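Not every chain of the complex is shown here; the ones you see sit where they belong.
Lettered A, B and C in written order, each chain numbered from 1.
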Amino acid sequence: MTLKIGVIGTGAIGQDHARRITQSLSGATVVAVTDIHPQQAQEVVQKLGLNATVYANGHDLIAAADVEAVLVTSWGPTHEEFVLAAIARGKPVFCEKPLAVTAEGCMRIVQAEVEHGKRLVQVGFMRPYDKGYRALKNVIDSDQIGAPLIVHCAHRNPSVGDGYTTDMAITDTVIHEIDVLRWLLDDDYASVQVVYPKKTRNASSHLADPQIILMETAKGVRIDVEVFVNCQYGYDIQCEVVGETGIARLPEPSAVPMRSQARNSVAILTDWKQRFIDAYDVELQGFIDAVRQGEVGGPSAWDGYAAAVTADACVLAQKTGDIVPVRMAPRPAFYGR
Amino acid sequence: MTLKIGVIGTGAIGQDHARRITQSLSGATVVAVTDIHPQQAQEVVQKLGLNATVYANGHDLIAAADVEAVLVTSWGPTHEEFVLAAIARGKPVFCEKPLAVTAEGCMRIVQAEVEHGKRLVQVGFMRPYDKGYRALKNVIDSDQIGAPLIVHCAHRNPSVGDGYTTDMAITDTVIHEIDVLRWLLDDDYASVQVVYPKKTRNASSHLADPQIILMETAKGVRIDVEVFVNCQYGYDIQCEVVGETGIARLPEPSAVPMRSQARNSVAILTDWKQRFIDAYDVELQGFIDAVRQGEVGGPSAWDGYAAAVTADACVLAQKTGDIVPVRMAPRPAFYGR
Amino acid sequence: MTLKIGVIGTGAIGQDHARRITQSLSGATVVAVTDIHPQQAQEVVQKLGLNATVYANGHDLIAAADVEAVLVTSWGPTHEEFVLAAIARGKPVFCEKPLAVTAEGCMRIVQAEVEHGKRLVQVGFMRPYDKGYRALKNVIDSDQIGAPLIVHCAHRNPSVGDGYTTDMAITDTVIHEIDVLRWLLDDDYASVQVVYPKKTRNASSHLADPQIILMETAKGVRIDVEVFVNCQYGYDIQCEVVGETGIARLPEPSAVPMRSQARNSVAILTDWKQRFIDAYDVELQGFIDAVRQGEVGGPSAWDGYAAAVTADACVLAQKTGDIVPVRMAPRPAFYGR
C-alpha cells in the first residue's frame, strides 16, 4: 500500500521533500499540505501536480483521517508542537532539524514518545544516510583501523551572510558533526571546549571565524572540529578517524580529475546543497519503507535531545573559554543502545 | 498516472529491473511478466509481491491491453522478435543488450521504428547514465579541455570463466566502451585494429588476454582500449580523454581512504555489478519518465545498430590483424544528430 | 679551498655526517675526529678511509690548528660545553639537537655568540631543509593561501621502545614540529596545552599515547599536533596550513602508485630515517657552503633556545593540563627577524 503523507510547511525544504516523494521515491504519496501562507501551499500543490488537500493548519492536517504519516518542515520554533501532536495521534512523524529549539523541548518529545511506547519520530539528520559516512562507519565497525582514538574534522563554507552569528557556528553548522559523530562512534559526549584562531579578514566584524571545537567522548575519544564559514575556496567536509592500527577518512565527493593550466586538479563543491543531496533521498525512502513496515528508525528523538544538550554546552564553551561538561539525562531503555 | 510495465524474461536482470521499479523508482508498476520457465516467473511475482499477471509468452504479454510499456530482458537471441512485436503494437520498449544478435537484426528494428514514425525503443546501455561519465562529458562539452584528440581506456575484470572466448572481449566487454565513447565524443567509428600483448598466465588456454583495441573515429580521434579480463586485482574501468588544452579522466568509484599496514590506499571494486549499479536506476527512471511524457530517449535502436556494426569490425580485426574499416548504413534523419 | 672539519662524537649520526662529507657533499673534508670511545673513533677513520687525526677529546680537537669548523654529534649533555668551546675559539660549529639540555644552557650559548659578535652556530634542525617543507613555505610566503590561521599536524611512528616516556613525546618528537612551524610561520609561540585522547592498547603501561599538543602563536595562529608514536601503520608526518583563502599541505614522500589485490595504494614509510634523508645532505652542504663564504646561516642558537623554552612549557602542560604561557627572553637584535 502506498503511504499517505501530510507535509507541514511548504518552504524550500518542504517543497523539496514533496517533490522527492512524488518524483523520485517509491511507495508514498503526498495527500495533504499546509503552510502558514496558505496561498503558497496551494501553489506548491499545483506546481508539483499533487493530488493533495490544503489544510488550514498543521493540527488539522495531523488530524485528517487519510494522513498516515507527517513531515514537519515548518519554521523551527513550531516543530515541537507539531511533533507532539503527531505523537498524540499515534502517527509517525519525520521532523527536520531542530527537533525542538531547546533541550527541554526535545525532552518533552522524548517523554511523549516513551509514554506512547513505540518509536514514532525520525529527526532529519541526513549525514548518517550519506554513502561516504556509511562506508567510513563500515570500516570502523569491521575493525579495519582498530578502536577509534581521535577524530579530526573540518566543516568549511565559502562564505556566510552578515546575519550569521558566532553561536550559529554551533547551532547551524557543527550541529551536523555533533549528530553524525555520535552515530559514527556509537558514543556520547563528555565535555567540550572552544578555541579561537586568528580571525579571517573575510568574516563580518561581529563573527568569530574560524573556530575550533574540541570534544571528548564518554569513551575518551578526542574530537577536533575546525569550523570555518568564510574559507572562500569551497564547501568542504572533512572527517578523519585515527584508530589504534590505522586511519580512515571520509571520501571526498566524486569529481573529474583534470590536467589543465599547469594544475592536476578536481573540483571542490561550492554549494552545500549539492554535498549531501543523495542522502536526502535515502533518508526519506528509509522513513517511508520503515513506516510501511510498521516501525520507525533512523535518528531518534533521543538523538535530537543529545544534539541539543551538546550544542548548548558548546555555546556556553564559546562564551566562557572553559572546558564545559555535557550533562545528559539518563537514556530511557526505550532507545536501546 | 502510474506507467504499467510488462517484463519479458525474469532471469537475473529481469528480476532486478522488476525490483527496481517496485521498490526504488517512481511512477511505474509491473503488471505483467513472462518467462520461458513459467514457474520461475510465478516465483518472482510472489517474491517481489507484484500485482502482476503471468503470461504464457512474450507476444501475449505485449498484446495485453493493460501493458503500456515493455521490458525485454529475455535471452539475447529473442530480443529482436520481441522488440519488433512491441513496435508493431506501438508500445514503448526498453531492451537489454544486445538489441539484436546481428547488425542486420538491429537494422530491421531501426527500419521498423522509422516506419512507425516515432521513437519507441531504448537500448539498455547504462554507462551514459553513470554520474562519472556524465561529469566527464560535461567537462568535454563545456570546452574545459579543448577538442578531444585521443582517448585512453581500460576495461579490466579480476577473472573470467573458462567459457569466456576471445571474441567475447569484444561482444561482452568492449561493447560498453564502443557505445559509451560514441556518446561521449558525439562521433562515429571509422576503423579498428586489434593487437595482442604477451598473454597472461592466468588466462585459459584458448583465450587471448589481454588485448588492445585501437579505434579511429570519423573526426580523427584515436582510441585505445586495453581489455584485460584476468587482471586479478579488481574490476577497473578507466577512461582518459586527451584534449587540445587539457586532460580529463573518468572519476574512480568513491571509497574510504585508509592508512594501514604501511599503505595509503582505497579499495578497488571486484564485483562488476557494483560499478554501475546507480546508473541502472537512473537509466530505467529515465525510460519511465520519458514514456509518461509521451516520448522515448536514451540510447536508440540506431545506437544499438552502430554498436553491432563496430563490434563485427572488431571481431574481424581480431582474426586478421588488419586495420578494418567500420562501414555503417546512412543514418536515417529520424535519429537526428 | 676545501673546508677542514672536526667531528666530535662518532656514534650513528656522527659517522653518518662524516660519510656524507666524504662521499656525497662538495667542498669539505674530515681532518679530525674524537669520541668518548677512542677505539671507535679509530675504527670510523678506517672504515670511511678518512685522512683524519684522532684526538683524545673534544677540546683538543677544537683547539687543533687545522680544524676550521666543528661538528658536535656527541651525547646531548656534552653539546653545550663543546659549542661554547668552539665559540671561544671563533670556530663555526654545527651542533646536532639539542643545542643544550636546558633552556638556560641554550641561553648561555646565545649570550656567548652575541658577545662574539657574529653567528658561528648552526643547530641541526633538518626539516627546514626538506624540499616538501620548503615548497609549503613558498606557497605560504607567495600568498597563495592568504594569511595562515590554523595548522593541523600529525607526527606518527609505528612504535617505540619501552624506554620512551610521556615527556619524550615533547622532547624527542614534537620538538621537530616546534622548530619547523616557527620557521614555516615566521612566528613565536604564546601558549601551549596538552590533551590526552583515549590511550592505544599498543603503548607501554607508563606511556600516554597518543597526545594532542595545542599551541597558540604570537600572531594568533592555532596549531594542533597529534603525536602518536605507536600508530602501527607507518612513519607519517602531516602538516596542513589553513589560510584565509585556501589550504596547503606538506607533500607526502614520493612512492609508486599500485593497483593490486583490490587496493589502489602507495607505500607509507616505516623507517623515520628515510623520511628526511635528503634534507640532511642539503642541511650540511648549506653549512659547508656558508662557512666557506665566511658566514653561518640556518637554524640559529636563538632558534635552539626558543625550541627549548617551548618544549619546557609543553612538558609543564602535560603535567598540569593547563594552558601554559611560553615566556621567552627578549630576542637579541643580533638574530634579526
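Just so it is clear, contacts are C-beta pairs under 8 Å (C-beta built on N, C-alpha and C of every residue); 3 or more make two chains touch, one makes a residue touch a chain.
Nothing here was measured: the structure is a model prediction, and the numbers come from that model.
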(Q) Given 3 placed copies of the single sequence, give me the total number of copies for the whole complex. (A) 4
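Note that in this section only the chains that are shown with their structure count from here on.
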(Q) Suppose every chain is reduced to the average of its Cα atoms; which one is closest to the average of all protein Cα atoms? (A) A
Q. Subunit B and subunit A are one sequence twice: same or different residues at the contact, by the over-half rule?
A. same
Q: List the centre-to-centre spacing of subunit B and subunit C in whole Å, with centres computed as mean CA coordinates.
A: 59
Q) From the C-alpha centre of subunit A to that of subunit C, how far is it in Å? A) 46
Q: Return the distance between the CA-based centres of subunit A and subunit B, expressed in whole Å.
A: 38
Q.
Among all residues of subunit C, which ones touch two or more of the remaining chains?
A. 232-233
Q | Parts of subunit B lying in touch with subunit A, wherever the complex brings them together | A | 22-27, 131-132, 135-136, 138-139, 144-145, 245-251, 253-261, 266, 285
Q. Inside the complex, what are the residues of subunit C that reach subunit A?
A. 146-150, 152, 195-202, 210, 212, 214, 216, 219-222, 224, 226, 228, 231-233, 242, 244-247
(Q) Touching residues of subunit B toward subunit C in the complex: what are they? (A) 232-234, 236, 252, 259-270
